[in-house]
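The structure under discussion is supplied below as structure tokens; questions concerning it will follow.
Missing here: one protein chain of the complex. Every other protein chain is in place.
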Amino acid sequence: MIRWWLLLLCVPSILAAQDPRLARLDPETRQIVAALVDSAQRAGLPVEPLVQRALEGVAKGAPGTRITAAVRRLAQDLGSARLALGESASAPELEAGAAALRAGATTDVLRRLHGVRRPPLTMALAVMADLVTGGVPADSAAAAVLALAPTARDADLIEFRRAVERDIALGASPATAATVRVNAGARTASPGRP
Amino acid sequence: MGIEEVETSDADLVRRVRAGETAAYGGLVSRYRDRLGRYARHMIGNREDAEEALQDAFVRGYRSLARCDDPARFGAWLYGILVNRCRTTGARAARRRRLFVHDEAALNGKHASRPDAAERTEFEDAVERALARLSAEHREAFLLKHVEDLEYEQIAHLTGAGVSALKMRVKRAREQLQMLLREAEHV
Partner (left out) sequence: MFEDRDEALDRVVRHLRRPVAIDPTFDRRVMAAIETPRRRTIAPWLAIAAVVATVFIGRAWLTGAGTASAFRFELVAPQAASVSLVGDFNDWDPHRTPMTARGGRTAGTWTAVLPLAPGRYRYAFLVDGAEWRADPRAPAAQDDDFGTPSSVLTVERS
């Protein structure tokens, strides 16, 4: 009887640990993902991105092994991002930082960005990641964002990414597109929407 | 395709107005008054007529809110109404100016409430005069492109003109402004 009551007392913590959304995963995958989520939570990392990554995998019918691999890698990247960006980094900053790391930026680049730009760094990190997925080599993307970061506004960084994408679409080599744009940006007054 | 940022609260306000809460329209007025007012002021050239066109646009916007099929883009939709109102009011104001000749710049300089009245410079007067000497079409294209910072496709939607015609208007407007400002320097 006493044991039964003890079990009842434990229920809320079990429920808290097991996100009900993870019920969509097969039992084996769910167990691994729940453990990854749990340890991320204890480490003070944002867990919502991990849950969402798992749900993305389920929605797309990915095999469990790929889902757990993706979630594990993201948890590691979030941890590395926090080491580089500091304890005060917000969840969106960590998520964008993880994306930048996954894209090929180094933790040193994240640290330097943290040193030259006032928070939030979300957009700068996101632009770095997005440039790389757009084809810009990781070191060129990092160099470009670091060069712009001290003074550019978030809107300028977005505009920069769009301009690079346009240049690439028009046939420029991705590395050149980013470099040329940075150099052009140094001379040109910012477009400054009102 | 793609993503565009819009204003949630615009959609909410429009829905509330449509549901009968007229006062919610005040939120939309205060949100767009300054931005649209600036366009009207530069387009029409004097403050009274500009405010009349602006008020007219807001009132018409309210009365035809049913036709705003995308409440989240209320601002863009209202902009289209204002561009039209400025054309009408501007033309009327121009006719009146032909009847009662007066110096717009001097008239506007008289407004005590104008915050920058004291610091008005020759440059500002010259800009105002140069802008007034452009044709309405050229002024409209120049303001929408360079002051309101819209893309040509967006201006085409607002004005009904083709993109290539608009580019030509903007180019002409710039050439004329440069010429008029150079002239002003040498007067």
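A and B are the chain letters, set down in written order, and residue numbers restart from 1 in every chain.
Keep in mind that, in the parts below, contacts are C-beta pairs under 8 Å (C-beta built on N, C-alpha and C of every residue); 3 or more make two chains touch, one makes a residue touch a chain.
Source: prediction; values computed, not measured.
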item	value
Chains on display which the left-out chain touches in the complete complex	A, B
Residue, one of A:V37, A:L85, A:L113 or A:A129, that touches the chain absent here	A:A129
Subunit A, residues in touch with the chain not shown (by the definition above)	21, 48-49, 52-53, 55-62, 66-67, 69-70, 91-92, 95-96, 99, 102-103, 120, 122-123, 126-127, 129-130, 133-134, 154-155, 158, 161, 165, 189, 191, 193-194
Hidden partner chain, residues of subunit B it touches	1-11, 18, 22-23, 25-26, 29-31, 33-35, 37-38, 41-42, 47, 50-51, 54-55, 58-59, 62-64, 66-67, 69-70, 72-73, 75-77, 79-80, 111, 113-116, 123-124, 127, 130-131, 143, 146-151, 153-154, 157-158, 174, 177-178, 181-182
